[in-house]
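What follows is a single structure, and I will ask about it in a moment.
Every protein chain of the complex appears in place save one, which is left out.
Residue numbering begins at 1 within each chain, and the chains themselves are lettered A, B and C in the order written.
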Amino acid sequence: MRILIDERGKKYLVNAEKDFQSDLGIIKKEALEEAQPGDTLLSHLSREFKVIKSNVNDFIELMERRCSILLPKDIGIVISYTGLGCGDRVVDAGTGAGAIALHFSNVVGEKGMVYSYEIREDFSIIAQKNLDQFGIKNIELKNQDVKEGIKERDVDLIFFDLPKPWEAVDIAFGALKTGGWLAVYAPYIEQVQLLKKICKNAGFENFNSLECILREIEVKVKGTRPKTRMVGHTGYLVFSRKL
Amino acid sequence: MRILIDERGKKYLVNAEKDFQSDLGIIKKEALEEAQPGDTLLSHLSREFKVIKSNVNDFIELMERRCSILLPKDIGIVISYTGLGCGDRVVDAGTGAGAIALHFSNVVGEKGMVYSYEIREDFSIIAQKNLDQFGIKNIELKNQDVKEGIKERDVDLIFFDLPKPWEAVDIAFGALKTGGWLAVYAPYIEQVQLLKKICKNAGFENFNSLECILREIEVKVKGTRPKTRMVGHTGYLVFSRKL
Amino acid sequence: MRILIDERGKKYLVNAEKDFQSDLGIIKKEALEEAQPGDTLLSHLSREFKVIKSNVNDFIELMERRCSILLPKDIGIVISYTGLGCGDRVVDAGTGAGAIALHFSNVVGEKGMVYSYEIREDFSIIAQKNLDQFGIKNIELKNQDVKEGIKERDVDLIFFDLPKPWEAVDIAFGALKTGGWLAVYAPYIEQVQLLKKICKNAGFENFNSLECILREIEVKVKGTRPKTRMVGHTGYLVFSRKL
Partner (left out) sequence: MRILIDERGKKYLVNAEKDFQSDLGIIKKEALEEAQPGDTLLSHLSREFKVIKSNVNDFIELMERRCSILLPKDIGIVISYTGLGCGDRVVDAGTGAGAIALHFSNVVGEKGMVYSYEIREDFSIIAQKNLDQFGIKNIELKNQDVKEGIKERDVDLIFFDLPKPWEAVDIAFGALKTGGWLAVYAPYIEQVQLLKKICKNAGFENFNSLECILREIEVKVKGTRPKTRMVGHTGYLVFSRKL
């Protein structure tokens, strides 16, 4: 898969196995196959398309989705707080549109693996379609209810974005490696409060709950200031470690 | 390298090539070599030490440092916003205590590489000692001034934590892959303002500047509230992409 | 002036000198004149209207405006930081829709006075209309450029919401009482930076600049959380004292 950018800045996710078609013309698959990041390809209408190194955020920007997705601010903090790394094995539930699974997949790489549970079949089908389109091989989508069990063992990170995450905390404890982390995304403070109790009862330690407020800064000729519009709250992030 | 936790919750970074000694007793290297995460080892004084899956944050917590380090909140956002992944090649300057280089190393893995420039020899020596102790192989420390040039080419991410990051923006542009990101950590708003101009002049696009405010939530019997003490500001994060 | 609330919760600003008319019926001026907060009045259609103690925020909610108004969060902090009190004399520029002048008027009362400068005639006319409608007597609107001078002396508080507030800092110093405060609302950080220099040069002390981030908390059956939508930034508040 490659990303092309046309002269207007529009991005295209391109499958190099067939010809690329757009309103600015066609590019043959042979040209796509050989293209390297930084190359400029010409369509049959002589319009320029730049080949760029594709990135997980480009995928997420271009993919089909039917539900809201986790924001990079929260995904990044899950990765850094849990120390997720290349080669790690992750369990993720629910998949949703698959944004965080794609980020996990991007970090854990070929030697790692992401097992993503989603109870809703419709979300699961869309997510699978996205993975197929992007050629992602290290995410295994499971159209299963995570509360019925996690088959994987010695997992490095388990991430929940579920309405009632506490129902699967014991299951998470069983599946994690000693030293592994459970991370939960929870929009409501009541979820955080309940999780603290349940995590402790399940044997987890190092409970930590936080919220990330992200402010974009506008640097314009008129002046510099935080943007007027901002997301006031997405969710709390809860971390607990199996020790 | 392994991490042991004693009965008091104290962590030890342990080299399995020699006997481990502590005030709670000695553990033979033979026992250390065979230990798996989750195992409990007994010292000669019959005190318990749990073996845990070590994590980049454990390393950072235990390592020697002489300067302040980037916080996980900022590191995580650099990773997620730039889509850093397994196998990527990163340039980082200045190294400082090496916290962000360790996080990058953890994400890019064996097939990736982190080139970390540090102008101060004293910082460089401590950072090298930390890497040696942790057995990190995918970070190459360079006791060089990044303003004098980056030798690496086709880099996926360049990260600057420098007093005058704008002096190396052109150099960064030359070293990056098309589609790669420059990320800068800058405590002062004036740095952000200047970077916007310099990045644009250098040919960068998708300029974005932001700030992450992290609030820890205290869940206690007495009640739930954001912590009274909090870090008010670390630095702004600036992103710009080579397209 | 009285505020009526109908059965649907809609508020009306009511002049007791004439009959009140609405789609829910008419109330005679005689009934209005005698009404006390807490009374319920019946229209000729037998619909109920409750009389409430009117409040400066009710006025602002109901008044005509053609420009954005300062938010209560910023107005409140100006009042508390400068210690504005009953009987004080205030100069305000520019008037805009008059929201902060109304708050000042409300605090300083009959024995105090607010002199509000506005360079734009159209804003000034609307503001005057609002004052007349509310029967406010302690605000003197001046359709003048504050940069051309402040005639008042021994003022307790001067407040600027101007594009270039620094142009009137010297004038403010001359008009203030020793111990009085200059407060400035400034959307951009460059304004804050320049104000610090200019205020110091003008002889001001105790320079202080800050920003108030207000988060509304949603308590619902589904759960408790900060609101998703929030105002990311209005402006910085700058304070400086004549000592």
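Rule of thumb we're sticking to: contacts are C-beta pairs under 8 Å (C-beta built on N, C-alpha and C of every residue); 3 or more make two chains touch, one makes a residue touch a chain.
Quantities reported herein were computed from a predicted structural model and do not represent experimental measurements.
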Among the chains presented, those that the missing one touches: B, C
Selected from B:I189, B:A202 or B:L237 as touching the chain missing from the view: B:I189
Where the missing chain touches subunit C, by residue: 3, 5, 37-38, 50-58, 72-73, 75-87, 103, 106-112, 154, 156, 177-180, 189, 192-193, 196, 207-217, 219, 224, 226, 236, 243
Missing-partner contacts on subunit B, residue numbers: 187-191, 211, 215-216, 222-235
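Everything that follows uses one rule, which is that only the chains that are shown with their structure count from here on.
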Contact graph of the chains (line, ring, star, complete, other): line
Length of the line joining the C-alpha centres of subunit B and subunit C, rounded to whole Å: 49
Centre-to-centre distance between subunit B and subunit A (centres being mean Cα positions), rounded to whole Å: 21
For subunit B, residues that touch 2 or more chains besides their own: 189
